[in-house]
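One protein chain is absent from this view; the other protein chains keep their places.
What follows is subunit A.
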Amino acid sequence: MRLELKGLTKKFGSFTADDDIDLVVEPGQIHAVLGENGAGKSTLMNMLYGILTPTSGEILIDDKPVSFTGPGDAIAAGIGMVHQHFKLVGPFSVADNVQLGREHTQGMGVLSAKAARKAVLDVSEEYGLKLDPDAICEDLPVGVQQRVEIVKALSGPKTELLILDEPTAVLTPAEITELLQIMRNLAAAGTSILFISHKLKEVQAVADTVTVIRRGKVVAELEPTASEAEMASAMVGRAVTLQVDKTPAEPGEARLEIKDLTLVSDAGVKVLDGLDLTVHSGEIVGLAGVEGNGQTELARAILGLVKPDEGRIAIDGKDMHGASPADRIADGLGYIPEDRGRDGVISEFSVAENLVLNQYRDVPFARRGAVNSGAVRKRAVDSISEFDIRTQSPEEPVSALSGGNAQKVIIAREFSRPRRFLVAAQPTRGVDVGASQFIHSRLIAERDTGTGVLLISSELDEIYALADRIAVIYNGRIVGEVAPDTPRAVIGRLMVGADIAGADDTAPASDDDADQTDEEANGGDR
């Protein structure tokens, strides 16, 4: 299928999300669309998939103009989409999920399990996507769930174009390698792929053509051979240094000491299992690991939102047993939560209110039980200029801000009060390149003033850029503490549970340690 977009434009009121987008996907081509958060990628895909109606412009399939009134039309026209957040029914089997919405029947509304299973097997055989049609989806690893989504998209009546929206966001490095291989196989079989991403390495590894979108406009058409720096500067519109400048760390006394921390979840699973970790003043310790290995619980335990079953946490030499989150915050614990919208900001509250969310009862923001709005406003004005928060006014609700600016509100809040130790969980998740650069430099500056920083990140690039020491978490325990110049592949293996000693020998294709996306040899079945 040849897909062409001509002058596609989408306006929301006075805001133009996509402006005159031209794009061509040739048959069998992998076309990457690269752009920052808020650049207009998702809007573009939603128009293509019939979820949103374009304000103007044309979508041409095999040179014939089409118009979609809903995803059903797009599917009928041969477009399949794999959403960033999977749309699977957890307790259903793979076969049932794949046939969802177009169930195979024996007539009279009776489901045909046999036909459904066969349909899955046919597709998975045709494209080499191994799947057990009877497996229950919620029991499958994330990477396999994504494969179910891909098979589902491919099982459309005549799917010839696949849209993959940020498909690697939730995957482990091994799963990413595998997905990239699947994409190559699909393209070789003639399926066109539109690959939405903001991860430069993956785009370089797999794309045939790269279109860069910035602020709703196509700003560049690049070859995949273009350098990362070239792509990044096209995305943000100026030259970007991916490397953060920093001097060697000067660690001092211990600011965070965790001994034998154990936490059992409601389901009875040990989510933290005898975890030991120490972070000193003046250093950034990067906690690397595949998501869901206890990082979230560790951060919550440090703040005091959950009570550990065993072990102790000391901040700045002070045992935190029995201390409430408010006590710890007052003692100088800074906290950047990983889920910004859920834990970090109250989106209905104004920027000013969010900036004092954990200080609203302190002088000068409160006086005899009343909020001192003058002081709150003054803090907001100061923070907005110091942290370059792009907002119309301090009174604007945070929901009107972009992800990056909402994150700057949190950074500003945590950095505007006395602090001894900082937990930064996924500090640049969903944040554009410009803002993440800013956040990185603030974290380094924070370290240089003597604060101890625990950086929890699922992005190895971020860990490498910032950390003075890397701790790897797996199954609720620290499985290795390594120097920041340790090769990617070593850390990658630690992240999936192999110990350091075995790490170097067990890898069959470890020549290309520096860049795991090039490890195609590992991309087969697991």
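Everything that follows uses one rule, which is that contacts are C-beta pairs under 8 Å (C-beta built on N, C-alpha and C of every residue); 3 or more make two chains touch, one makes a residue touch a chain; residues count from 1.
Please note the rule applied: contacts and distances are computed from a predicted model.
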{"item": "From \"Glycosyl hydrolase family 16\", \"Cytochrome bc1 complex Rieske iron-sulfur subunit\", \"ABC transporter permease\" or \"Probable glycine dehydrogenase (decarboxylating) subunit 1\", the hidden chain's UniProt protein name", "value": "\"ABC transporter permease\""}
{"item": "Omitted-chain contact residue, chosen from A:Gly28, A:Gly292, A:Gly311 or A:Pro325", "value": "A:Pro325"}
{"item": "Sole contact to the chain not displayed, among A:Ala406, A:Val433, A:Leu455 or A:Val479", "value": "A:Ala406"}
{"item": "Among A:Glu26, A:Glu250, A:Asp339 or A:Asp382, the residue in touch with the chain that has been omitted", "value": "A:Asp339"}
{"item": "Candidate in contact with the missing chain, chosen from A:Val98, A:Leu161, A:Ile258 or A:Val398", "value": "A:Val398"}
{"item": "Contact footprint on subunit A, counting only the chain that is left out", "value": "11-17, 19, 37-40, 42-43, 46, 51-52, 84, 214-217, 303, 305, 324-326, 328-330, 335, 337, 339-349, 353, 357-358, 360-361, 366, 369-371, 373, 390, 398-407, 430"}
